[in-house]
Structure formats: structure tokens, C-alpha cells
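Please read through the structure below; I'll follow up with questions.
Apart from one protein chain that is not included, each protein chain of the complex appears where it belongs.
As written, the chain order gives the labels A and B, with residue 1 at the start of each chain.
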Amino acid sequence: MKKDRTPSLLLATLVALLILGLVLPEWRFLGTLAIGKGLTVLGLLLLLRTGLVSFGQGLYYCLGAYAAGTLGQFWGTTDALLLLVVAGLAAGLAAAILGILLAAYRGIFFSMLSLALSMILYGLLVKSAALGSTDGFNLPAPTLFGLPLVSHDSRYPLFVLACVLGVAAALAMHYYFRTPLGRLSPAIRDNEIRVEYLGASVRAAVHVKYVIAGILAGVGGALTGMTVGHIDPEMAYWTTSGEFVFVAILSGTGSVAAPFLGSFIFELVRTFAYEYSPNSWQLALGTAMLLIIVFLPAGLWSLVQRRRA
Amino acid sequence: MSALLAVVVDGVIYASWLFMIAVGLTLIYGVMKILNIAHGSLYALGAYGAASLAGYWLSQGYAPFGSYAALLAAAALVGLIIGPLIERGLLRFMYGRDEIILLLVTYAVFLILEDAIKLIWGVDPYIISEPYGLLGIVEFANLVYPTYSFMLIVVSLAVGVLLAWVLHRTRHGKLLAAVIHDREVSQAMGVNVRRYYLATFTAGAILAALGGALTAPTVSVVPGMGVEVIVLAFAVVVIGGLGSLPGAALGALIVGLLRAAAVHYAPALELFSIYLVMALVLAFRPQGLFAGEQVRTI
Partner (left out) sequence: MSKKLIVPVALSLAAIAASAQAQEAPPFKIGVVTFLSGAPAGPFGVPARNGAELVAEALNDGAMPAPYATKGFGGRPIELVFIDEAGGTTKQVSEYRNLVQRQNVDAVVGYISSGDCLAIAPVAEEMRKLTVFFDCGTPRIFEDASYKYVFRTGATGTMDSVAAAMYVKEIKPNATKIAGINQNYAWGHDSWNDFEAAIKALMPSVQIVTSQMPKFLAGQYGAEISALLTSGAEVVHSSFWGGDMEALVLQGAPRGLFSKSTVVLTTGETALPKLNTRVPEGTVIGARGPYGPFAPDNAINQWLVKSYEDRYNVRPTYPAYKMTQAILGIKAAYEKAQAANGGKTPNQDQIIASFEHLEFEGPGGTVRMALGKGHQAVLGTAYGTVKHENGQAVVTNVRYYPAEKVNPPEGVKSEDWVKTALK
């Protein structure tokens, strides 16, 4: 059996990222952002491997961000770990409840129901004047055990936290895919009925995976909120969810590290599109998307895999 | 009493508009199983094309009633040019790949077209309101409506009837049903599936552009007008059942009436009405109101 090199590779990546973050301070913000979004896409990767495309991960992304935000803004909590845990729990709880309904759906109906639910959250947030409606509100600067993670002088501590979080999540998912429940994912995607014949409950498995994806999205949303410093209902809009799906497909489902790579490259391409063609960045982005879809059908990760093979 | 009448009339007018914008989307999905996000930009292209063509017609001083022909011509032109361009130039290389990939391809096309529109027409609004006012107004029971809105109802009915006739009564329509049911077998039987796909996509594009062209006189044509339409059309199509023509009509009617009722009696709920209906339909009858049961192969 092939030696599992992924954990050591992930740890090596963590060290590399921490060093890069030290010497390239301008990229810390983008890196933290890419990890926040990458966490959500990681959840999508899990669902994709199970054969489900959720167009409503924005719901949990937004919910996690708002859970952390309300705690921070209205109760004054700034401890990052606490905020992340609360965000994950809130999103997980919501996913557990909504999953009861959603776990029965497949294919395009699953996608559309998830979209409809996220748009309902959007509508609710827009109506809420206390939460600032479409203007949203700002989050206070996060701290960890009393020490500031973000300040004029440095964003490095927050970046470190994000890297550790990202690698930890990737490792956790890597090991999850090796558990019996994790191995069910590709089986469910290929042929659900046979999985049922084998004695496993597909519905329960899908429900669990949906909750995991929800938790990841919630934590990702809180991290994004903390680094941007501002949250608004746009996070629950269908275009945000669509962006996650796009990044997930672009990255490919080849590895647990793929979502983070894809997320980072997407942010990079978008930034350069804004800078070099402010009047036609949509054209640039659409063209880049098409090129990747046409020439790299297995996503960006296939570039890494090819080199390895 | 007049409020209730207003709800019904408003509901039907809005429903006819929804049907016009949704019918192209459901047609393309029904035949090709592609959820065409670029539908929104085709709608916008139809509106811009109509504004340009009708604007040119009127500025030359020709008969004002000819502007209606200009609207229709613009829609046809947009559909006939852009439809095949997208289908032949891009989509046909992607058939057989996952539904999701095709959806993302149409999303990329949508982004490209949005900027193309901006580069060609700029960001200033285009106003082409003459056709709207030309037919005058209709007054009854203390309510006032432009005749144009009722004409829109007639046009959408006509489009629906025409499509139904083509699909059920003509030979091509029946062959199309075979293609929908099983693409491989139809191809094996000698049906030129490629040509049917091209025809269907072009027809869907023309219908989307027609929706835009007929809407143009009622609004100012601005960038981004296609984005809002995508989600609306989507919701209507889901409610009625993907690929079902009568479903799109019924879905449009339900959403139209509900929204009108919300506007008149509970304006605060208006924002939710469409997504709530969509979620409810998906929760209780996911295949939509009209589509048949989905059969899964083992």
C-alpha cells in the first residue's frame, strides 16, 4: 500500500506558508481570505465527492460570520477561538436542522433547494434593521487570549491562526476520508442503491456530511469576517454560493489541499483583473474560467498531480 | 373590490412577463439538460438590441407603429446570431460532461457577455418608451393600465400556444420528444440530434431576447438588468417543473398572483414570496408542479 504522504506534505506546507507570511507581508490579507473561503470550499469538496452540489453554502458561511459578528459587536467578545467555535456550532446546528429536509434530495433539486434556503436567509437579514440590513456591520479586531491578532503593525498573528486552521481542517478531512463513513462518499456518488443494499444508511450519511460541510462553511465565514472586519447579507446571496461552487470545480476534487490552492488563485486572478482591466474585469474573469474548464477538466489540482506522476 | 381586481390584473400582467422570461430557460433545460445562466445576458442583449434598432427606426422618422416590428426583429437577430455562436462555438464541445460543468460554462459566458454589452453600449441608460405609450391606456373600475401590458399578455399566450403546437403537433416536435427522452437511441435511429440541439438553443435564445425586447419600452435599459432576471426565471422554472412548458405558465401565474397579493395587502412580505414558494414546492413536490416522476436507473 502506498505510503500516505499527505499529512507530512500538509505540515510542510504549513511551515512554508508561515515563512512566506513572514517575508511577504502584503500577501497576508489575501492569504487569510483565501483560507477562509477555502474552508467553505473544502466542505463543498466533501459534498462533491458524495455527488451533491450545494448552491447554498453561503447560508452557513453567512450564518457563521453573523454568529461571530453579533457576539463581537453586541457582546464585545473578541477572542478568535471562541468566535470560531461559536460560528461552527451555530452553522452546524442550522445544517443539522435543515439537513433533515435536504438529505432526501439529490441532483439539481438538492442544488436548488439549498439555493432557495440561502436566499430566504438573505431576505431575513435584509429585513433586519438591527443587523444593519444590506449595509451589515463591522467586527471588532479579534484577539487570542488577550493578544491582538490584527493591528496596524501586523496581520501576521491572524494569518498564522488561519494557516493552522486551514491545515488542521485539511488534515481532519484527509483522515475523515479514510474512515468508513468517509469512504462511503464516492460510493454514494456512484450508486446509492447498492450502498443501501450493503446495509449503510445513505440518508444518514448524507446528513452527516452536510453538517460537516456546514460547520466548515461557518468557521470559514467567521474567519473571513474577522479578517475583512465587516460582514453583510451579501454572504448569503446566491452569487456568493455560486462562487464557492465555481472555485470547487476549478480546484478539482483531487486533494484536500486543492480548495485552498484554487481559492487563492481565484482571488489572485480577480485582483489582477481589477487592477489591469477595471473596465472589463468580468470579461477577463469569464475568459479565465472558460480556459480552465476547457483545458483542465479535472481542475487546477490536476496540474499538481500530473507533475507528481 | 377594486383592490382585489387590481391584484388579479396585476398578477396576470406580471405572470405574462415572468412567462416570457422563463419559457426560453425551461425549453433549453428540458431538451438539453443545461441550466443556461447566460439566459440573463441574452435577455439583456435583446433589450439593448431592441433599444438600438427601435431607437434608430424612430429617429429616422418612420412610422411609429413600425417600432413594434423593430422590437421583434431585434429579438430575432440577437437570438439567431448569439444562439448558434454559443452553441456551436462552445457548448457542443462540452456535451456529455457533468451538468454542473455546463452550468459553469454558461456562467462564464454570462460574465463575458455582460462586459461585452458594456463595451458596446456603454453604461448610460437607453430609453425607448414610445412603443409603450403608443397604444394608449385602458381604464376600467377605477384602474388605469397601459394597453401595452395587455398586449404583452396576448403575446405571451401566443408564444405559449405556438410552442405547445410545435412540440405536440408537428413532426419535429415529436422527434424532439424522442431526443429528450433518450439522446443516444434517437441518434441511433437517425435523428440529427446535433441539429435539434442547435435549433433548441437558438429558439431559447430568441425567446430570451424577445423577453428583453418587449420589456425594453417599459424600463430604462441599464447594465445589470440581466442578473435579476436569472434568479426570477430560475424560480419560476423550478416551481413549474424543469423542462415543462405548462409548468412554466402555471409557475408564472402562481408567483405573479402571490406577489401582487403581497404588494397590495402585505408589502413587507413581497421580498420573500418567490423564494418561499420555491422552497415549499421543492419541499413537497421537488420535481415541480407539472413534471412527471423521475425514474432512476439502477
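Some observations on this one:
The rule is short, and it goes like this: a contact is a pair of C-beta atoms (placed from the backbone, for glycine too) under 8 Å apart; a residue touches a chain by one contact, two chains touch by 3 or more.
Everything numeric here is computed off the predicted structure, so don't read it as measured data.
Looking at the complete complex, one finds that the omitted chain is in touch with A, B. Contact with the undisplayed chain is limited, among A:Leu30, A:Leu89 or A:Ala104, to A:Leu30.
Note that of B:Val123, B:Leu162, B:Met189 or B:Leu280, the residue touching the chain absent from this view is B:Val123. Remark: the residues of chain B touching the chain excluded from display are 2-3, 6-7, 9-11, 13-14, 17, 114-115, 118, 123-125, 127, 129, 132-133, 137, 142-146, 149, 215, 218-225, 227-228, 259-260, 263-264, 267-268, 270-271.
Within the complete assembly, residues 26, 29-30, 33, 126, 129, 132-138, 150-152, 224, 228-230, 232, 234, 240, 267, 270-271, 274-275, 278-279, 281-282 of chain A touch the chain that is not shown.
The rule we apply is simple: only the chains that are shown with their structure count from here on.
Taking the mean of the C-alpha atoms as each chain's centre, chain A and chain B sit 33 Å apart. Residues 53, 101, 105, 108-109, 112-113, 116-117, 119-120, 123, 126-127, 191, 193-194, 238, 242, 245-246, 249, 279-283, 285-287, 289-290, 293-294, 297 of chain A are the ones that touch chain B when the two sit in their complex. Note for the complex: chain B touches chain A at residues 35, 90, 93-94, 97, 99-101, 104-105, 107-112, 114-116, 118-119, 231, 234-235, 238, 242, 268, 271-272, 275-276, 278-279, 282-283, 286-287, 296, 298.
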